[in-house]
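Missing here: one protein chain of the complex. Every other protein chain is in place.
What follows is chain A.
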Amino acid sequence: MYFMDDDRSIAETELLLMDYRPMATANRGSSQTNYNTETFTNGLAASQFSGSSTDEDMIDAGETDTAVNIRTHFQDVDREKLYSSSNLVDTLEDLPPGIGQYDDFHTIDWLRDIARDTLRHRQIVKKKHAGFVEWLKGAHDAWSGWMCVLLVGVATGTVAGFVDIGTSWMSDLKEGICRQAFWLNREQCCWSANDTTLDENRCSQWFMWSDLMGVENEAGAYIIRYITYMMFALLFAFLAAIFVRVFAPYACSSGIPEIKTILSGFIIRGYLGKWTFLTKSVGVILSVASGLSLGKEGPFVHIGCCCGNIISHLFPKYGNNEAKKREILSAAAAAGVSVAFGAPIGGVLFSLEEVSYYFPPKTMWRSFFCALAAAFVLRAINPFGNDHLVMFYIDYNEPWYIQELVPFILIGALGGIYGSLFIRFNIKWCRYRKTSVLGKYPIVEVLAVTFITALLSFPNPYTRMNSSELIRELMSRCGPEDNSDLCDYKRNFTSLETYMSSTTAGDGVIRSLWMLALAFIFKGIITIFTIGTKVPAGLFIPSLAIGATLGRIVGIGVEQLVVANHDNPFFYNMCRSQQQCTITPGLYAIVGAAAFLGGVTRMTVSLVVVMFEVTGGLQYIVPLMAAVMTSKWVGDALGKEGIYEAHIQLNGYPYLNSKDEFTHTTIAADVMRPRDNSPFLRRNDPPLCVITQESTTLEEIEHILHDTEHNGFPVVVSRESQYLVGFVLRRDLLLATANARKTIEGVVGESIVYFTDQVPRRVNGPVPLKLRKIMDMAPVTITDQTPMETVVEMFRKLGLRQTVVTHNGRLLGIITKKDVLRHIAQLQNQDPDSILFN
């Protein structure tokens, strides 16, 4: 009873954080386990036991061999203690909510979150044998990861099916309507009609708006179609822009830079929320249907991640732990690409290469499964009615020759040049929008861009059609069913094999070459202004379309060159006779598309895999690889970063790029705050704000919290010695003190806050407050002479939020992720203040 009374006087906020109480060796740990479970029914007694055996602790800790040993046993004991203390009425029950969560625009601490999850997991494993219900709970915990990604995959696939069907229907709505079944797009409307006329894919059921109005006159009909096309384009674009503005501003743009930042360990509240999800899904249908030069593939990644975030809340294991949630988000990003291109493997690789930051094998398998589930559901919905997951799926089996590598590499180089020009101008334009008066009129801007796009794209059939359809047409080979200008070759129809080979171009091909050239210039320029407007907009499809256009032009050129010079020894293996050359311009379009997308995004492996999954042609891997690699080389030579990194930098997101190398010789002392004598000194930093472990009062802590904006405070033994004890986060401190004030009786401003193991018994004075549990006892520390190269690696690999700098064992300063980012920006001669947020 003596101890119990004493213990009750210590107001201890029990929190679910790791606490390495130096307490027991292996024997002691196990003996105590028995002790607790068998003897003690009253949790108070257990906690009394663990809280008061100081002297023995010291001895026991001294007896253990390795730190690892200590650590595991401590966790055992700690878990045991949590288990037993669940009987306590006033400790675990009233945990302040939100411990372990983060504020908006904050960086997460991967190590802490992973440790928290390990602790939780061990608890479940331990309890597993306690009964059937506990066993069931354990089983649920074990499979919840797979279950979660399955649900994410199914949700992403379903939404993608909706968006695909909605988009294709709505884009055709600009031109006309299927009168008897308004829900069908033009292709589906004429799907089963045997009277499909050869021009423009029309049939008797499909009505142009001019037909519906009964305009017979050719010129009048054209004008009516022109006007309705523009009206619908403007209407859709307006709806997309206003929905984004009214319901969820975070739904604008492609979202991949932000997803990258979030996955690297950053919190943007509401970015993956329900309204963003809904608005983005609807907005992307509208914005693609408006005919703007943008695609739905980037937004699919964002939509997938929204599904991941929403569904992870069903599983507390993931919903309440930001680091674990990012595993689900990585898988969701893979599912997004999987449904966007019908390329599950490409999706996994995209997640690995481009978006994810932390990608252990377990996450890879989950991503694989998630991408599979998404692709399966989308295939079941069959949105395009062609048994494939993308509109531009092509089945290819044409040969290619080694000489053709020369034009492929040329296309790759052009892709790299275009990519870097695109990035440069797009960033310039976005920066102009950010700083000038243009940024004040987002909806007007969208409408203006739509007006110009619609006005200029209607006359040219290659820009008028949906970008996906354009890509499909450019990538496909000219078969017997194609009667478009693009396939107007002078064929010898008396031979049955005329479609197997290339021949001289007819007038139609020459005409379409001009149109393609105009489409290339137009799309290439308008995309720069479109990406970044405040509507959901991805840049995969426009880049692919631009590249495919150029590729097709080059392809036709090469084809005609070879046909004209078929007896040239250089082309000896490509032609059997003048009518028997086999050059496929469509293959050049595929290579061009890959090269241009590679130039813009600087992806390599995932892009090639996506392209061959889309085309189903394994034999084109070498041409694709050659072009994509050239494109990356040329692009990297002209401008260092891809479009996503450029946008991250423009917005100043705290993204520590794991692909960059840090090649400077600075040391930790140059970067840490406060710094006194470093060459990088720009202003006088206030002295480091610390908390002492057993002499700070609650009032002082509240003052510190009120006066400063630091996100964490080192805890030291005393101000004189500055020996480091641990690190406590601002948010946790805030919650714990507020909670103590509210719930624990007798805690006043003069109460001394203890971060130590024992609280000295006091007869007089206010009730002390014990906050050891919210303190991180194992902050990552470095010495002031540590090279920054190592520090940056630690931040990247361990996902640190901050590290404490010591000198001779004394606390010297602190380095946060933001400091590292600022330092890197400074070394690259950029404005270090452009790094936003915390």
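A few points about this structure:
Convention: contacts are C-beta pairs under 8 Å (C-beta built on N, C-alpha and C of every residue); 3 or more make two chains touch, one makes a residue touch a chain; residues count from 1.
We take it that contacts and distances are computed from a predicted model.
The unshown chain of the complex is recorded in UniProt as "Transmembrane protein 9", chosen from "Clathrin adaptor mu subunit", "Elongator complex protein 6", "Mitochondrial import inner membrane translocase subunit TIM9" or "Transmembrane protein 9". Checked against the full complex, the candidates A:629, A:650, A:689 or A:704 give a single residue touching the omitted chain, namely A:650. Note on the undisplayed chain: of the listed residues A:155, A:208 or A:239, the one touching it is A:239.
Within the set A:417, A:605, A:734 or A:778, the residue that contacts the chain not displayed is A:734. Contact with the undisplayed chain is limited, among A:180, A:808 or A:829, to A:180.
Of A:210, A:228 or A:253, it is A:253 that touches the chain left out of the display. Within chain A, the residues in touch with the undisplayed chain are 97-98, 101, 103-104, 161-162, 165-166, 169-170, 180-184, 188-189, 191-194, 196, 198, 205, 239, 242-243, 245-250, 252-253, 258, 268-270, 275, 278-279, 282, 285-286, 381-382, 385-387, 430-431, 433-435, 439-440, 442, 479-481, 491, 493-494, 496, 498-499, 532, 534, 647, 650-652, 731, 734-735, 738, 836.
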